[in-house]
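Scroll down for the structure; my scribbles are underneath it.
Every protein chain except one is present and positioned as in the full complex.
Lettered A and B in written order, each chain numbered from 1.
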Amino acid sequence: MRKLLIVAVALLVVHAALLFAGGRGVTESARPGATDVGIVLDVGGRGDKSFNDGAYAGADSATRILGPNIRFIEPGEGSDREAGLRLLAAEEMDLVIGVGFIFSDDITNLAKEYPAISFACVDYALSVDDKGNVIPPPPNVAALKFREEEGSFLVGALAALVGKSKKVGFVGGMDIPLIHKFEAGYRAGVKHVCPDCTVVAQYAGVTPEAFKNPGKGKELALSQYQSGVNVIFHASGSTGQGVFEAARATRKLAIGVDADQADEAPGFVLTSMVKGVDAAVFDAIQRVQNKTFAGGIYSFGLKEGGVGYIYDEKNKHLIPDDVHARVEQLEQEIIAGRIKVPSTR
Amino acid sequence: MTTPAPASTERGAYAIRMQGIDKSFGPVRANREATLEVVTGEIHALVGENGAGKSTLMRILGGLQKPDAGTLEVNGRDVTGWTTSDAIAAGIGVVHQHFMLVSTLTVAENIVLGEEPVSGGRFDEARANSEVEALSKETGLKVSADRRIADLSVGEAQRVEILKTLFRGARILVLDEPTAVLSPPEVRELWTVLRRLREGGGTIVLITHRLDEVIDISDTITVMRAGETVARLRTSETTPAQIAKAMVGRDVALTSRDEISALGASMPGGAGSTEFKASSDMSSALNVTELVVLGSRGTHEVDGVTLSIRPGEILGIAGVEGNGQTELIEALAGLRPCASGSIRLDGHDVTYKSVAERRSAGLSHIPEDRHRRGLILDYSIADNLVLGLQEAFSTRGMLNGANISSNAKRQIEAFDIRPPSAVLPARALSGGNQQKVVVAREMGREFSVLLASQPTRGVDVGAIEFIHSRLREARAAGKAVLLVSAELNEVLALSDRVAVMYRGRFAAVLPVAEATEDVLGEYMIGMKTDEAVA
Partner (left out) sequence: MTSQLREKFEEALFPPVVALLIALVCGDLLIMSYGQSPAAVYRMLLEGTWGNAYGFGQVLYKATALTFTGLAVSIGIRAGLFNVGAESQLAAGGFLAAMMGLALSPGVPGVLAVPLCMLAAAAGGGVVGAIPGVLKVKFGAHEVIVTIMLNFVVLALLNWGIANHLNVPETLHTTEIDAGAIPRLEAFIGAFHGSAANLSLLVAIVTAILAWFFLFRSRRGFELRAVGLQPDAAEYGGVSVGGVWFRALTLSGAIAGLGGINYVLGYKHYYEEGFAGGAGYLGIAVALVGRNHPLGVVLAALFFATLSQGGLAIHALVPKQMAEVLQGVVILAVAMSVPEVRRALRQSRRPVAA
């Protein structure tokens, strides 16, 4: 016991010494007068190489160009989402952004409580009243929605044209409507350029874990490649890391999602279906700064440059010129409304 | 006789000399200035009650523990604080109570394990066998080198353990309670072997608390009590009573029958009950017919036992452990299913009744293992005193605290449980007092039949005395008692009739007057069988 007492006292001394030593203190280098922006990321958090990172990138470039004060919060579990939003709202931020459809209800409620604060929600889910009419978001909420099916349509066409095997693959994360949108657009794109092609679509699971299970992703991708698939499009968060690994191992092609994922497996990423979360977030911050912010539904598709696919120096050699021309043409047709892309399977 | 007697040194130098040994475990002082002096070439008995510090002293000798103070000399060399490998190298061999053998290997493989003879990089089995057989012949420890340990009896396994230490060159042999698992003929055989080792110049330390063995075999005796060495006696100059007094630190009231039970003098004793005369026309309290109990692998552990006990009678079951006694008692208590046969308690069929139902029908049970079954070591004494009676001590599902503590108070007083605290966990008690808690619970209530399995195992002389008198009182009060004990003397001292169990059957049932150790011994090892009904 005596020994323990000595240990306890020693620890206490060390603790007391450390308590006030070190550290440069609070880093709130808040510039007075600048716009204050708070962003609550989803539970996946930073480093998902997907929409959380997209939002982060948008905020980052806004900081450099527009100079607002930005605070991030990464919640640990469900109830933390609301708590994070409240924390920021209570600090009277000018703009509070929730990243993910899961924030929709909390933001709707909070926006009514704090009418002076502007809110934005990435992938905001619109609710429907009893008669089936869409309920618009409160006037101080910007619902940032993306037409992922349009971008998916283009990479679907690309996959079918480059893959040349009558079989193309799709790996989804969690089996939910949001991801079904990607699959639906992708399928439509494939069928449009190659009516007798088949799409092998598989999902990693039915829980949120399905978005962070690279092992499962690799397993699904390997089996698809072995069954004769040459190109796989993934919409599965970090599960996609496994898809890229499988692509590298079998020397076949994969298509990234949300952001340009060419660096995940250089030489094996055909393209990425990018979703302009960064641009949408940047745009929202800019509007608040310019005092032009208005609530409502903001839908980002090909036309608005909110979704698209990557074609640059890194992947040019993978895409023949005629294929590129064909896809460019399809893009114009969608923008012009000549092709209607379905958003459900 | 509490002052150490002068040692006889004429036979030679000290093989072991431990002086002023102190060893504490937290607040417990296991050894305080303990002394042990063993002369080369003698058989030295180390006796004492449970917790007297014998095992700690031997662990220090074997290098398993280091003393806090004091010195240890072996063959004149100061080796204080040595390690186990030092001890083995110096020729110390310890045979533990629990065997440390690999049951799937053969006898020879076990003995040579760690020092295997090798030829061409491979284990030389033939040489191992021949070396082991040579050693066996030389020492008189009979084993068959190529049998598997799993197929051996406990006596044989023990011989393997002893051979194992001798194979490693042990000249000083420490035996911890070696006879606890042996039948009388096997014990005699062990004595022969030990004497032979002594003639060959070996030194033997024998830990035991069976005083008959001490008188039988030892040359010198060291008595320990509460961590201290309290006496060092020459066996030829002492009596069991003197040893017992040194062990418990007070005069033990020894009636002639008690002397038999507690001290185990070799003469058989009659135990005709005087207070309650059981008459033959009385219906039996416990009636068992053709009981068969299966073991875990479908073997017939109890193979058609029939017995009946009248009120006011003690039926003792003798036998080498592992011949179905445990299974018989557990089946009677309801802890094991009966494959066939029937059990009647006071005329009621309880063959398929649960433990709780048998208990409320008047069955009490002192289990053989109080640490595993009889007590919940982390429960308080008060709670342990109602274990199995919890239904009676609760009202509408809630425990009745007042009744539980008044029950504890009454039982602690009546059974002299020390320390007299109801809230202490059972773990904190000595073995004897733990057993008293079990006995108090089982006998301090209304019951008609008592199953008493090894009721005095591992408890000190004082508690043995107490428990024996309680068993006699129960008989006098008209209870039927089924007694199972590995201590033949205990069975002989208490029983009206003695049954010998061998391989799941009753090999003999004798009135206690006809049961001598020699007669029983032949039945116990299966040399004779009567196919008896008790």
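Everything below uses one rule, namely that contacts are C-beta pairs under 8 Å (C-beta built on N, C-alpha and C of every residue); 3 or more make two chains touch, one makes a residue touch a chain.
Everything quoted here is computed from the prediction, not taken from an experiment.
Q: Over the full complex, note down every shown chain the hidden chain is touching.
A: Among the chains that are shown, those touched by the missing chain are A, B.
Q: Looking beyond the chains shown, say which of B:L206, B:I221, B:L307 or B:L429 touches the absent one.
A: B:L429
Q: Please pick, from A:I176, A:V193, A:I297 or A:L318, the residue that touches the omitted chain in the full complex.
A: For the chain that is not drawn, the touching residue is A:I176.
Q: Write down which of B:D78, B:D151, B:E290 or B:D378 is the residue touching the left-out chain.
A: Residue touching the chain left out of view: B:D378.
Q: One chain isn't shown here. Among B:G169, B:P337 or B:P419, which residue touches it?
A: Among B:G169, B:P337 or B:P419, only B:P419 touches the chain that is not shown.
Q: Tell me which stretches of chain B touch the chain missing from the display.
A: Contact residues on chain B toward the absent chain are 25, 27-28, 50-51, 333, 335, 354-356, 359, 365, 367, 371-379, 383, 387-388, 390-391, 394, 397-399, 401, 418-419, 424, 427-431, 433.
Q: To test your reading of the contact rule: which positions on chain A touch the chain that is missing from view?
A: Given the touch definition above, chain A has residues 1, 4-5, 7-8, 11-12, 14-15, 18-28, 45, 71-80, 82-84, 86-87, 90, 101-102, 104-105, 113, 125-128, 174-178, 205-208 touching the missing chain.
Just so it is clear, only the chains that are shown with their structure count from here on.
Q: Rounded to the nearest whole Å, what is the centre-to-centre distance of chain A and chain B, using the mean of the C-alpha atoms as each centre?
A: Centre separation, chain A to chain B: 73 Å.
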